[in-house]
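One protein chain omitted, others in place.
Presenting chain A:
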Amino acid sequence: MAPVLIIFYVLAAITLASAFLTIYSRNPIHSAIYLVICMVSIMGHYLLFNAQFLALVQLIVYAGAIMVLFLFTIMLMNLNKEDEVHKPRITRLGAITVLVLLSTVLLLLFRHSKPFFGDYAPIEGDFQSIKKLGTVLLDNKDGFMVPFEFTSVLLLVAMIGAVLLSKKEKQTK
């Protein structure tokens, strides 16, 4: 077996196991930490594709920023058994429906997906440098300039909305 393949299988095992444990651990903090491990292992997958920039952005954004804030919130919340909200039956029914639908989608996806190695062939050229990424992302003519800007506006709107919502709550109290 090629070394790359071995690394891939080990990484994939870590990713899947940590994702599974995220859902199955009883302690929310443990869940969050497993999710961090999952994010970091996905960084490894990006590195296998030789996408260094993407890998490091994954590390900075997900592991370094989002998950830290997650952990923050969970650590400060009171997550005792007694305070748990009783979930009505409709929620459970909804959860089961979502699970069934999701597994159908995943099943169909897996049936039609291509294997990781085999049909794909590496294309010549440097696709990992930030210069290339910058031109692809922000070029006026054949780049993704307009969608990129729209995405950033979308994020800005979400951010302002979150701030506004939290401010409003304070005033009414």
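What to note about this one:
FYI, a contact is a pair of C-beta atoms (placed from the backbone, for glycine too) under 8 Å apart; a residue touches a chain by one contact, two chains touch by 3 or more; residues count from 1.
One rule holds for everything that comes next: contacts and distances are computed from a predicted model.
Taking the options "Transport permease protein", "NADH-quinone oxidoreductase subunit H", "ABC transporter ATP-binding protein" or "Exopolysaccharide biosynthesis protein YbjH" in turn, only "NADH-quinone oxidoreductase subunit H" matches the UniProt protein name of the chain that is not displayed. From the options A:A2, A:L76, A:L109 or A:V146, the residue with contact to the chain not on display is A:L76. Of the residues in chain A, those that touch the hidden partner chain are 29, 33, 36, 40, 52-53, 56-57, 59-60, 63-65, 68-69, 71-72, 75-76, 128-130.
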